[in-house]
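Structure below; questions to follow.
Heads up, one of the protein chains got dropped from this complex, but the rest are sitting where they should.
Now for subunit A:
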Amino acid sequence: MSQAINDQTSWLRRNRLTVTPLLFLLPAVLFFLVYVIFPIAESFQISFYRWDGLGEPRYIGMANYEELWTDRAFEVSLWNNMKWLALYLLAIPAGLMIALFLNQNVVGIRLYKSLFFFPFVISQVVVGLVFTWFYDPSFGLLNKILTGFGFDAVNVLGDPKLVTYGIIAAGLWPQTAYCMILYLTGLNAVDPEQVEAARLDGAKGPKMLWYVILPQLRPATFIAFVVTIIGALRSFDLISIMTNGGPFGTSRVLSFYMFEKALSEYGFRMGYGAAIAVVLFLIMLCFIAYFLWSMYQDEKGAR
C-alpha cells in the first residue's frame, strides 16, 4: 500500500516539470477556449444558417454571403472601414509629433504629459458625447469657431459626406494620445551617445529624426501600428453614440452593421450578422498574421 503511494508521489515528482505547467495553464486555457476560440469557429458555422436567435437554425449554404455581395449597406460599411483604417493611422505621426514637442525637461512637464494623455483614459462613450456637442450645428464650439472666422457653419454629423470623417477625427483624439505615450517612452530610451555622435557629424532636424531616431523607435512604432489597426477595425462605440449609423446609414462600419443586423428591432438575423463578422475577421486576419509573424521572429531571436 505504502509502496503504491510512494510510486504515485514519485511519478508526480518525476513528471512535475510537465504536470505543473499543465495545471497552471488549465483555467486560463479553458476560459479562453470557451469564450474566444470556440465562438470564432461557431460564428463561421452560424454564417451558413438562417437563424433568428430563437427558433431552429436553417442551413442555407452560401446564401448569406451572396446577399452580402449585392447589399448596398454592406458596401458602404466596408468602404467606411477602409477610410477608418487609412485615416486612423494618422494617429501615429500625430502622436510622434506631440511626443517630440513634449520631450523636454521644463518645470511641470510631467503634469503636461499626463494631461495630454487624458483623452485615452476616458471612455469612448464620453468622447463620443463630447464630440457630438463639439460638432453640434446650433451651439457647437466648432461652428462657433468657424463662423467666428467668417466661414459657413457645417453640420458634420448630419452630412453624409462628412459624417465618417467627423467620427474618425473624434477617434483620432484618444488614439493620438496613446501613440504619444508610446513614443514618449521610446524617446526616453533613445541612446544619447548615438544622438551626440550624429550631431557631431552634422545631422539635425528631420534628417536626424529619420536616420537616427526613428530606427531606434521601431518597437514603439510597431506597437502603435498594432493597436491603431485593431482600434480602427473595432470602432463601434463612437458610431453608436454619435450617429447610430446615420444619416441614412452612411456612417456605418462592418462592426456596427453586424450588430445592427444581428440584434436590431427589425428582427434578429444572427446568420447574416455572423457572415458580416466573418468578413471583418478575415480582413483582420491579414493583419493578425503579420503581427504574429513579426512577434515570432522576435521570439526566435530571443532564444
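To be clear about the criterion, a contact is a pair of C-beta atoms (placed from the backbone, for glycine too) under 8 Å apart; a residue touches a chain by one contact, two chains touch by 3 or more; residues count from 1.
What we mean here is this: contacts and distances are computed from a predicted model.
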Next item on the list: Pick, from "Pyruvate dehydrogenase E1 component subunit beta", "Phosphocarrier protein HPr", "Sugar ABC transporter permease" or "Branched-chain amino acid transport system ATP-binding protein", the protein name that UniProt gives for the chain of this complex that is not shown.
Entry: "Sugar ABC transporter permease"
Item checked: Selected residue (touches chain absent from view) among A:Gly53, A:Pro137 or A:Gly246 -> A:Gly53
Next item on the list: Among A:Ala73, A:Leu146, A:Leu162 or A:Ile288, choose the residue that contacts the chain missing from this document, as touch is defined above.
Entry: A:Ile288
Checklist line | Missing-chain contacts mapped onto subunit A | finding: 16-18, 20-22, 24-25, 27-29, 31-32, 34-40, 42-43, 46, 53, 100-107, 109, 112, 114-119, 121-126, 129-131, 133-134, 139, 141, 144, 173, 178, 181-183, 185-190, 192, 195, 204, 208-209, 212-213, 219-220, 223, 226, 230, 233-234, 236-237, 240-241, 254-255, 258-259, 262-263, 270, 273-274, 276-278, 280-281, 284, 287-288, 291-292, 295-296, 299, 302
